[in-house]
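A short write-up of the structure that comes next.
Every protein chain but one is kept in place in this view of the complex.
And now, chain A:
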Amino acid sequence: MAEVDMFHEEGGDEEDVVMTAAEVLEKLEEAWLNEKFSPELLEGRMDLVDCMLDQLAAMENNLRMARKGDLKISLHRMEVDRIRFIVSSYLRLRLEKVEKYTSHVLEKEEQKKDNEEPLMSDAERQFARKFLECKKNHFGALALKHMPPNMQSAEKELAGVAPKLNSYVFLRVNENTANVLIEEDTVDTGEEIIDLEKGDQHILRYKPIASLVNSGAVSLI
């Protein structure tokens, strides 16, 4: 058993691509913008966040030890602040969506199979559960317990809102993708298929291209 596990781990390591800090930063910026514009919660890129936080911590540590008033220090500090802004904005955007679509994201997370990338980090998942529970208790204490017994369930209300996947988004194409079905075949309108060419910018509904955002073939702008 142990052998199998080790083997598995080694295989996993090989898949890890070595990235420079600059590349991680670029990926994180992309994830930040995607999260900003996508109507639903995307898969969390906590690997990028953790990596960047490590970098920031190391840099801040160095800065603390460095001489005060050096030009270099102030430049480094400015960069640290800029990156910190991206990281916190990214995490805040995600929490905002978790708060808004609590039940929906938890449900979606449960449907995920073990081998799939999780939607949320452990901390986010814990936050979502706790938030839902608090909301439930709050509703109960405030109003529901004063209701007649047959009206005390609020499951439907607690299910809350689901993200509007049909919202329009702007996107830029990173990889050529042919034959993207963007409009289902309906009675009045025929189906519409377009080719996405690298470098093109489009405005489209989010739903048909959701999988392309996750795979990185397109970026939301």
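We take it that a residue touches a chain if its C-beta (ideal position, glycine included) is under 8 Å from a C-beta of that chain, and two chains touch if they have at least 3 such contacts; residues count from 1.
Criterion: contacts and distances are computed from a predicted model.
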Original post:
With one chain of the assembly withheld, which option in "DNA replication complex GINS protein PSF2", "Actin-related protein 2/3 complex subunit 5", "Trm112p-like protein" or "Mo25 family protein" matches that chain's UniProt protein name?
Top reply: "DNA replication complex GINS protein PSF2"
Subject >> Touch criterion as defined above, residue of A:95, A:144 or A:182 at the omitted chain >> reply: A:182
Original post:
Which residue among A:75, A:123 or A:147 touches the omitted chain?
Top reply: A:75
Original post:
Considering the whole complex, which of A:31, A:98, A:119 or A:204 touches the chain not shown?
Top reply: A:204
**OP:** Could you list which residues of chain A touch the chain missing from the display?
**Re:** 20-22, 25, 36-37, 52, 55-56, 59, 71-72, 74-76, 78-80, 82-83, 85, 162, 164-170, 182-183, 186-189, 192, 194, 199-205, 221
